[in-house]
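Excluded from the complex is one protein chain; the other protein chains are retained at their positions.
Per-chain residue numbering starts at 1, and chain names A and B are given in the order in which the chains are listed.
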Amino acid sequence: MIIDILSWICLLAGGALGIVGGIGIHRFPDFYSRLHAAGITDTLCAMLILLGLGLQAGWSLAAFKLALIFMFLFFTSPTASHALANAAQHSGLQPRLDSDEPEVGS
Amino acid sequence: MIDIVINVTLLAFLAITAVATLHLTNLFAIVMLFGIFSLLSAGLFVVMDAPDVAFTEAAVGAGISTVLMLATLALVKRPQKPYYAEAPRAHRPWLPLVVVVITGSALVYGTWDIPGFGAPEAPAQTHVARYYIDNALQETGVPNIVTAVLASYRGFDTLGEVVVVYTAGVAVLLLIVGGAQKRRPGPGMRGDQMRPNLILHVIAKFVIPLIILFALYVQFHGDFGPGGGFQAGVIFSAALILYALVFGLDVAEKIIPSRWLHKLAALGVVIYAGVGVVPLLLGGNYLDYTLLGSNQVAGQHLGILLVELGVGITVASVMLILFFAFAGRARK
Partner (left out) sequence: MFIAALLAILVTMGLALARALAGPTTYDRIAAVNIFGTKTVLLIAVLAFFSGRGDLLDIALVYALINFISVVAALKLVTRGDFHSSDSDESEAN
């Protein structure tokens, strides 16, 4: 029963974070901030959903495989984001800074 | 209820991706959309309860196909235009559209008579499929019916598939690499790795052995779960392609020289065909695994194991041949 409730919470939180990340990808103004939003979905959302599933699975081979999936995602998604940002930076894509905005009001 | 929602959503995404692929003129974006397309197809196969097919689609479509198409893009788009230049827009094709609409409607009309998905009276379920489901486990000793059908009941078809894969590799070698192999200049040239990105190097060194281990797991676990020779070969070659991408093409070619790849590709086919010849020598039919062991189940086990091994070796080698041929071609 407790496990079910915890599982519910984790899955719902993970799903909500995924949607938040998805909205972020749309609303953010430039590439680097969108990369931040994408990063949330890759790590925290994945971790919560996999944790929720793992609680349902108990101690079994399925839980081990879920742990493996999470470990791979944990290592490779931030690396991909880093490599993306690195490549964008070195090819000249500039982040949009606050100093670029015209002063509002003032 | 939720099945319908998932199916409709995934199919809608598939349609959107397909239409967008037609509309966009940026070739790089189209290649990325192809990657998404095969991801969606794999998702649909999973929903339709076909894990072996989903496995192969996942490994081949999103990994190898995307890499090969990107390599082709690199070949086509250099050196004048940068890769993200727009392709010229074609003229409006009205007559082909009419033909396609008529043919498509005829096909859709033809599907109205087909029994529903998974219906027990469908012709696909009533003839041989019932025999396989009832008898595959005790006749071959292999729990995964797909592997049993692929490697044992339909062994000739799979032999043909392996030969086709090998032929594709040979054809690519003839067409792209051509006659004389140009030797690369000496070790003075640093090569073509990505900018020395320390994080990527470390993570790649950590991940690549795990991928290779996973490929071995998929190869030998194919008897019990989704998997088998084709998927394992693709995953293995994906690991080596990752190595080549991160550390440089010439470093990767030192690890697996092309001569070995050519021989390995042929070796896989020879293993498969050879496993078929042994029962001939023992007095039975070609590819009759029963004669390979002391009793029928042991013989089938050994036969399926060896045959899948041959498939895996050929597929891995041919994928690597394709990658090295495409990627190694773009030399100034």
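Just so we're on the same page, a contact is a pair of C-beta atoms (placed from the backbone, for glycine too) under 8 Å apart; a residue touches a chain by one contact, two chains touch by 3 or more.
In this text, all values refer to a predicted model and were calculated from it rather than measured experimentally.
Taking the full assembly into account, the omitted chain touches A, B. The hidden chain makes contact, of the residues B:141, B:169, B:226 or B:303, with B:226. In the full complex, subunit B touches the hidden chain at residues 2, 5-6, 9-10, 13, 16-17, 20, 24, 26, 28-29, 31-33, 35-36, 39-40, 42-43, 46-47, 49, 51, 54-55, 58-59, 62-63, 66-67, 70-71, 73-75, 78-79, 82-84, 189-196, 200, 204, 207, 210-211, 214, 218, 221, 225-227, 231, 235, 238, 241-242, 245-246, 249, 327-332. What subunit A contributes to its contact with the hidden chain is residues 4, 7-8, 11-12, 14-16, 18-19, 21-23, 25-26, 31, 34-35, 38, 41-42, 45-46, 49-50, 52-53, 56-57, 61-62, 65-66, 68-69, 72-73, 76-77, 79-81, 83-84, 87-88, 90-91, 93.
Going forward, only the chains that are shown with their structure count from here on.
Separating the CA-averaged centres of subunit A and subunit B is a span of 29 Å. Taken together, the subunit A residues at the contact with subunit B in this complex read 72, 75-76, 79, 82-83, 86, 90.
The residues of subunit B lying in touch with subunit A in their complex are 194-195, 197, 199-200, 203, 206-207, 210.
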